[in-house]
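Note that one protein chain is taken out, while the other chains of the complex remain in position.
Take a look at subunit A:
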Amino acid sequence: MKIFIDAIMYIVNLGPTVMIPIIMLIFGLAVRVPFAKALRGGLMVGIGFIGLNATVSILTDVMNPAIQSMIKTMGLHLQVIDVGWPSASAIAYGTAVGVSIIPLGILINIIMIVTKTTQTIDVDIWDFWHFAFSGSLVYAMTKDIVLSLFTASVFMIIVMVIADRTAPLVDKYLGLPGISIPHGYAATYVPTAIVMNWIIDKIPGVNKIHLEAKDFNKKFGAWGEPTLLGFVIGCFIGLLAYIAVPGISIADKIGKILLMGVTLSAVMVITPKMAAMLLQGVVPVSGNIQKWTQKKFSGNRKLYIGLDTAVGIGSPVVLACATLMIPVALLFAFILPGNQFLPTIGLVGFVFMFPLIVSVVHGDFFRSFIIGAIHVVIGLWIGTDLAPLVTRAARAAHFSIPKGSTLINSIDNGSDPFPWVFVKLAQNKWVLYAFGIIVCAILIFWNRKKIVAEENAKPAEAAK
């Protein structure tokens, strides 16, 4: 065990741009990708890392002075820079937990399938990063690798059970038969969404409100388009930062504001391209794993194919809610007391939180909006609270973040309930161990009971 951990730590300390190509090459060869293809894949991932690192630098370079200026001239203390989930995922994969998460995740999935504690074949290997992200935050705080891997495992087990239990709703309300969504960011809202939906049901009047989403998208569906959105938000932040600065001419101020707009637009457009390059390197590996697991486990048992939350965003309600969250997040960032988070690049990622919320509320637009908005607003606090840890994890993953006041986080992942709960519990590691074991034990026994009951019901029906 010691040698194993030392070997991982050595590779991690080389930094992700060297480490990840090596790891991906090893994974590629392990799942029988030809050598040249595996090496090219590994290098693409390293290239994506360097690209994402560069976009984070571009962003922090323009945001830092703007934030300082906002603090001085406006008294607005919004000093947490939103780097967006693509960079958050790179941070998660760039740590010791990230290195271990792909084999660990596959192992957990296989054990759960064999013991009938899940019905989901999770072929969405890439999104294991959410589990690694929580683990990485715990690692940044405690430096305890066993506890951090435990955290990632607990997160995954909870998400697998949520995926199984929401699959019938995903079929009915998102039109995705045979598919479940074991996705950390989408599943993190399910427990609280169920509670909030129950409360809304009890409020007379409010429980009768229904809205239609389809026409909304025809009018506003294009608003989340990153080129224009980035420019508008950049100009808005530039305006707040530089309009009241004494001693510079109006022409200079306009110049600074426009520079901010174009730069934010650039980061919003370039970031996904860099992340997509990184993904091109992951695809040969995850493709082979998918082929293998599906061949191995598809057969007489009924199993869901676990996919990315992106397969559920075609529902009009999902898209409409995601578009509406952009103004909600921006507005509350300025008026919520105690908030220091300034959402920017991550604003386009809200779309991924909604597929399971929409399923839980049976496709209702009004309820999805209310539940989403409450989470986004509370998420600003969570994001503020987690920012120092995310920044520390980012530095550990060799992201070049300027020293001093700069903090980074991502509005669409560093502000979720699950990571926050794990981090809070990790302040005493035995509390986290106890919590993890008890919650997982209850969930997997409950899930197994449901799975076995369902399997027994099938032959009985067939016999009739």
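Note that in this section a residue touches a chain if its C-beta (ideal position, glycine included) is under 8 Å from a C-beta of that chain, and two chains touch if they have at least 3 such contacts; residues count from 1.
Quick note on the criterion: contacts and distances are computed from a predicted model.
The listed choices are "ABC transporter ATP-binding protein", "assimilatory sulfite reductase (ferredoxin)", "PTS EIIB type-2 domain-containing protein" or "Long-chain fatty acid--CoA ligase"; the UniProt protein name belonging to the chain that is not shown reads "PTS EIIB type-2 domain-containing protein". Across A:T17, A:Q290, A:Q340 or A:N447, the single residue that touches the chain missing here is A:Q290.
Set against the missing chain, the residues A:I8, A:V311 or A:V439 yield one that touches it, A:V311. Contact with the omitted chain, checked across A:S57, A:N207, A:Q280 or A:T406, is made by A:Q280. Only one residue from A:P226, A:G261 or A:P419 touches the chain missing from this view: A:P226. The missing chain lies against subunit A, touching residues 85-86, 123, 126-127, 175-176, 178-179, 214, 217-218, 221-226, 272-273, 275-276, 279-280, 283, 286-287, 290-291, 294, 305, 307-316, 319, 323, 348-349, 351-352.
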